[in-house]
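Before any comments, here is the structure.
With one protein chain held back, the other chains of the complex are shown just where they sit.
Every chain is named by a letter (A and B) in the order it is written, and numbering of its residues begins at 1.
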Amino acid sequence: MADILQILILGLALGGVIALMGSGLSLVFGVMRIVNLAHPSLIIAGAYIAYWAFKVLGIDPIVMLPVSAAILAAVGVLLYRLMFEKETKSAKYSEMTVLLTFALAMMAEGVLGGLFTNTQRVTSPDYATDAFFIGDVFIPKGQLYAGVLSLAIIAALTLFLKYSRLGYAIRATTQNREAAELLGVNVNFISILAFAIGIGLAGAAGSLVSFVFSFFPAKHWEWIAMLMSVVVLGGMGSILGTVVAALLLSVVAAFVGTWIGATWSTMTFFLALFLILLIRPQGLFGEKPEMA
Amino acid sequence: MTVTLQQSSASSVLKARRAHNEKLARKADQTRATWFPLALLAILVALPLLQFVGNYNYVLHLVLFTASYVAMASGWNILGGFAGYVSLGHSVFFGVGGYFAGMLLARYGISTIITAPLAGLVAAVLGYLIGLITLKVRGPSFIISSIALLMIARILFDNWEFVGGANGLTLPTNDLPVQWAKLPYYYAMIAIAAFTVWATYRIKHSKFGLGLRAISKDEIKAESAGIDTRFYKVMAFAFSAFFVGMTGAVWGEYLTYLRPNIFLLILVSANLVLMSILGGKGTIAGPVVGAILIVALNEFFVATMGASEINILGTGLVMAVGLIFFPLGLIGTLAKKGKLPRVLNWD
Partner (left out) sequence: MTELLQVTDITAGYGDGPAILDGAHLTVEPGKVHCIIGPNGAGKSTLLKSICGMLTIRKGDVVFKGKRLNGMRPDQILREGVCFVPQERALFPKMTVRENLRMGGFILDDQRELERRIGEILERFPILRERADQHAGTMSGGQQQTLAMARTLIIKPAIVMLDEPSLGLAPKVIQEMFDIMKMMSAEGVTVLLVEQNALMGLKNSDWGVVLDLGRTLFEGPAADVLADPRIQELYLGGKKAA
């Protein structure tokens, strides 16, 4: 029983972080219909910011979180204007943007690899290796902090989308771009803003990821399939769905990892992706599949 | 002249008409220059004669390498270019072909050059089965499913001890002298590439190819026109996997080892997409031109900078620039402007 509880707790804590990693992906898809394959490589960029800030300046990665979020949000604005703004009129927009973000992922990997080599890194503040004990069950502090912070950031994002004026505009643009424009929303500005928030979330996730997972520039290929399965299962564009799916899959993966073998725990995500695409392409919370 | 044209509007209309007629004439002149690909092939077949006057192994290697990508990119083009389903997981078939033929070589000593068609067939069957599942979704969802496929294959091969796991397998080398050791693979690869290009031409101009192009334009309309879209798509997937699988078979023996991190690499898939798009998706000459360009570019990056990171960065950069500025690719853009040289019109 304690075993099961233990695995559940570890799964949920990691699930929180994965939810944050996926939420930016989901937001960007929801508003701009861009499947951002470069998202995980930008998370890794955020992780490097936190890593070097800790290593060179001794700044805690949690303190660095807003900084790496801001830096990547700025990068997001730049990328959107350079790569995606003109594509909005392209007939094969969604396919085109997938390929563009794929190219972007390779560029990011190349730049990061050139700068920092392919050595595995992990930020190691004290709490990353510490744990709380409740009876027989232990909760690693690093994973707990990261998981809780992630869920807090997602909650803040949800409140922003639900109640602020810009949040209204973002949601309206997601649901009906033309109608939003007719009601006076500057949809291009909203697209840039949402993209920046999405990439900023990648930066925020990056600093938390930096002490939860070890990372190197080429790691993002593993993460993209993992995050995609979370986002697709949750229903592309639904942030609540992303959170539920991340927690669910992460817990399943934790059980698979303990009972069957660590190699197969990542497999959970990939197989889940296949199953979802097969059985329910619209995901748990999506309305209808976005296709073509 | 009895009619005087004074108004500038009338003369400009005439000018436009004349230009249009010339363009039509040029288009009509776009008859295929079949001699060109044949001449190219003849040159490549004769190229190993160079070995009599010196050591040109590097040149042969480059041609072999390019030919392997010509075959794979052309194969990819059947699904990605004709049917419009972009796959980023085609290196799976490269790996499956390589491992299947490689295992036959390691166990029974049969050269992959002989078993390559069989390896292609195995890849095709696998492609058919996977297609049954993943071709249910379109656009971005299909692309994502193809990435997931590659990830799954990578984990499976990394952990499959029978084929050597992550360390892979070493294959026996042939006992030809160094000068001639590459030749069997050289000719095999040239043959595979030529066959693939010819096959894609035949497919494009068949009823099947017409159906695929209809699917790529508008799947729902294609279906209502009576095309069995599901069967067409799955067959396109199988054909496309066949050529990639054959290439993988010969490549494994040429390399003398099999390893998941050589075969099941997303960069290989990315290269296929990149070559087809840069050259011109859906055209016959496109993947060929694209493969030559990208291999040349890769060699340039590696020779001048020497690091694989630069290679990845360069590949991504070329892909992004190509997509943004020439979404139709080199052949497609030239053809649209009516400026495609006759020797490159293979369609």
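The rule is simple: contacts are C-beta pairs under 8 Å (C-beta built on N, C-alpha and C of every residue); 3 or more make two chains touch, one makes a residue touch a chain.
Because the structure is a prediction, the values reported are computed rather than measured.
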Touched by the hidden chain, restricted to displayed chains: A
Per the touch definition above, residue among A:T129, A:N186 or A:T263 touching the missing chain: A:N186
Residues of chain A (touch criterion as defined above) contacting the omitted chain: 165, 168-169, 171-172, 175-176, 178-186, 287
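In the analysis below, only the chains that are shown with their structure count from here on.
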Mean-CA-position distance for chain B and chain A (Å): 33
Residue ranges of chain B touching chain A (in the complex, touch as defined): 86, 88, 133-134, 136-141, 143-145, 147-149, 151-152, 155, 158-159, 219, 266-267, 270, 273, 277, 307-317, 319-320, 323-324, 327
Complex contacts: residues of chain A adjacent to chain B: 35, 37, 83, 86-87, 90, 92, 94-96, 98-100, 102-111, 113-114, 217, 221-222, 224-225, 228-229, 232, 263-264, 266-267, 270-271, 273-274, 277-278, 281, 289-292
